[in-house]
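Of the protein chains in this complex, one is absent; all others appear in place.
Chain nomenclature is as follows: A, B and C, assigned in order of appearance, with residue numbering initiated at 1 for each chain independently.
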Amino acid sequence: MSGEAIVFYLLAAVTLASGVIVVTSENIVHSAAALVPSFLGVTGLYILLNAEFVAGIQVLIYAGAITVLILFAIMLTEGGTGFGTRQRNEQAAVGAAVAAAMAVLLIVIATRTGWTAGSGTLPLYTPGVIGQSFLRQNILVFEGTSVVLLISLMGAILIARRED
Amino acid sequence: MPGLTHYLVVSALLFALGLFAVVTRRNSVAILMGVELMLNAANINLVAFNKYVAPGAMQGQIFALIVITLAACEAAVGLALVLAAYRTLETVYVDEINLMKW
Amino acid sequence: MDWIRDILRAVVGTIIIFSAVAFIAVMFGVLLERKVSAWMQSRLGPKHVGPQGLLQTVADTIKLLQKENIVPTRADPIIFASAVIIVPLAALLDYVVIPFGTTRSGPLIFRDLNIGVLYFAATSSLVVIGILMAGWGSNNKYALLGGLRSAAQMVTYEIPIGLVLVTVALMAGSLSTVTIVNGQARLWYIVAQPVAFLVFLIAATAEVNRAPFDLVEAESELVAGYFSEYSGMRFALFQLGEYGEMFALAAMAVTLFLGGWHGPVLPPVLWFVIKLYALIFVFMWVRWTYPRIRIDQMLNFSWKVLIPVSVLNLIVTAFFVVMAHR
Partner (left out) sequence: MTQVAWIIPLLPLAAFVLIVAAGPRLPGRGAYVSIAGIVLAGIGGLLVLGEVIRGAHADVTYTWAVLGARPITVGFVVDPLSAIMLAMVGVVASLITIYSVGYMAGDPHYPRFFAYLSLFQFSMLFLILADNFLFIYAGWELVGLCSYLLIGFWFERPAAARAALKAFITTRVGDFSMMIGILIIFLHTGSLRFDEVFRSIQGGALAGPLLTAAAVLVFGGAVGKSAQVPLHVWLPDAMEGPTPVSALIHAATMVAAGVYLVARTYPLFLASPDHAALTVVAYIGGITAIVAATMGVVEDDIKRVLAYSTMSQLGYMMLGLGVLGYTAGMFHLITHAFFKALLFLGAGSVIHAVATNNMKQMGGLARAMPWTAWTFIAGTLALTGIPPFAGFFSKDQVLAAAFAHDRVLWALGAAGAFLTSLYMGRLIWYTFAGTYRGGDPHATPDGGHGAGGHAQPHESSAVMVAPLVILAVFAVFLGWVGAESLGNPFERFIHFAGAETPPGGFGLLVLSIAIAVAGWAAAAAIYVWRIVPSETLRQALPWAYTLLARRYYVDDVYAWVFIGVGGVVVRLAGLFDRYVIDGLVNLAGWLARQVGLGLRYIQTGREETYLLLVFLGVIVIVVVRLVW
């Protein structure tokens, strides 16, 4: 087993194990805390996939911002005090079955499909190259996303603002 | 050497975990966490396809970045909604937020 | 496999930082802090352990290591314990992209990432999570309030820091720290970007929760903030994280604005250390000079002054950069 494989399996294990904690923990703060290693594991996978910029953004946004945001929301609502409260709804069993079936199906599809391996050399995905791609080929998406970002910024402020 | 399928399998499992959280959790914040996991799974797919199926292209990573951006938007708005709901109804459990039901 | 080599190098480098740079620097930093404060308050400071009290921090560390690790009864043990690791780890991860100097074989840096500055911002943002976990996991209202205050403060001041990072990256045309330092061979960016430097300095002070932005750890209000409940070595690790973060930010300031290792006559590494400690001294100077401000003043200052100023600065810089490329 090559070094890359070892690292891959390690990262996958970290990601998925943390993910299991996220979805199963009865303590919401544990779930939120477990998001961090899961996101960092995904970050590692990005680095393995030669996507360093995406990895950096992943850490900055997911691990650094979204997790903090989630923790803040938890603290501002009930601060994880709902230990005694039931955390799962009545369709937990069905949900588990569906999720498992979904995983099996996706894996079956992923392994069965004969993916055509693309030819071509992997370019160096530097921030500059990505920025050029954003501002040349994908300018419309870029602008659209920025508009969405602005709107959601204003929307979040408007919604969360306390009406006095 | 891990290939495309390896990443897809990890992505599928992560997606299923996220789905499980979204479908079974009562706490709205936990549901948002599940959504984040699902988005991460999708991002792994995008980046992996970019590397293995279309190595010369940028779109996989571009879209992964856009997904991350939109995830940030979703988290911000979603959590703002959770806070607003909590202030009004004093609960974050989605099955108790049912003022408009029946 | 060069990336395995990189990882190994990173691991080894982390150990080296941990032992050499961090421990020694931080220990020295703590001593320096006490000495500077004593000097400013017309006292002598630690004097008995070692020559001129040089080993005082070592003694303190040994004492802390011997102390009992107290976990509060109702605390969340997992969160309580893991917060201790995250804070110093995140601080130490910052050092990966700091170029300490240059040698004949290349710059003295663990890894010259092409996303260097972004990486720095990403890792330093991880500290917040540790602080929140520590605050919540202690099951102590002072700790929780301190943690939330700290998180709010750090999240708030991360934004101007990020904007300043982008501004400087724009000047250098790269996110790589080495490239940025090389771009200052002739002229330090502090000359071109005095506003950005000031913003960065202020935001960094807030980011590491130092006076006048130390209300997170305000003894008179919150005991010791998020690490009130921590004792023994865990307390030491938080201190390590704090000072590590401060040194990292100072090092980044040197890298971004003060020309990094560049300097006449003296060897590059020495220049870097001199500049670093000069900035550290400034931090301490500020700490013992200015009074603490209120939380609303602090948040308002970031949102209403620092962020607009840095955005404006970014736009102006972008304009001039584009004009220069014409």
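Please note the rule applied: contacts are C-beta pairs under 8 Å (C-beta built on N, C-alpha and C of every residue); 3 or more make two chains touch, one makes a residue touch a chain.
For clarity, every value in this text was computed on a predicted model and none was experimentally measured.
> If the full complex is used, which shown chains touch the chain that is missing here?
A, B
> Taking the entire complex into account, which one of A:Ala13, A:Ile109, A:Leu124 or A:Ile151 touches the absent chain?
Residue touching the chain left out of view: A:Ile109.
> Which of these touches the unseen chain: A:Gly19, A:Gly44, A:Gly95 or A:Pro127?
Of these options, the touching residue for the absent chain is A:Gly95.
> Residues on chain A that touch the omitted chain in the whole complex?
89, 91, 94-95, 98-99, 101-102, 105, 108-109
> By the contact definition given up top, give the residues of chain B that touch the hidden chain.
19, 22-25, 31, 94-95, 98, 100-102
Note that only the chains that are shown with their structure count from here on.
> Suppose chain A were not there; which sets of chains would still be joined by touching?
Groups after removing chain A from the contact graph: B | C.
> Busiest chain-chain interface by contact pairs, anyone?
A-B
> Where the CA atoms of chain A average out and where those of chain B average out, how many Å apart are those spots?
A distance of 6 Å separates the two centres.
> Just the number, please: Cα centre separation of chain B and chain C in whole Å.
32
> Please compute the C-alpha centroid of chain A, do the same for chain C, then give the distance between them in whole Å.
Computed from C-alpha means, the inter-chain centre distance equals 27 Å.
> For the complex, which residues does chain B have touching chain A?
Per the touch definition, chain B meets chain A at residues 1-2, 4-21, 23-27, 29-30, 32-34, 36-37, 40, 43-44, 47-48, 50-56, 58-59, 61-66, 68-77, 79-84, 86-87, 92-93, 95.
> Which part of chain A faces chain C closely enough to touch in the complex?
Touching chain C: residues 2-4, 7, 27, 29-30, 33, 36, 47, 52-53, 55-57, 59-60, 63-65, 67-68, 71-72, 75, 79-80, 124, 126-128 of chain A.
> Using the touch rule from the top, collect the residues of chain C that touch chain A in their complex.
1, 3-4, 7, 76, 78-79, 82, 86, 113-115, 118-119, 121-123, 125-126, 128-129, 132-133, 136-137, 144, 148, 151, 155, 158, 174-175
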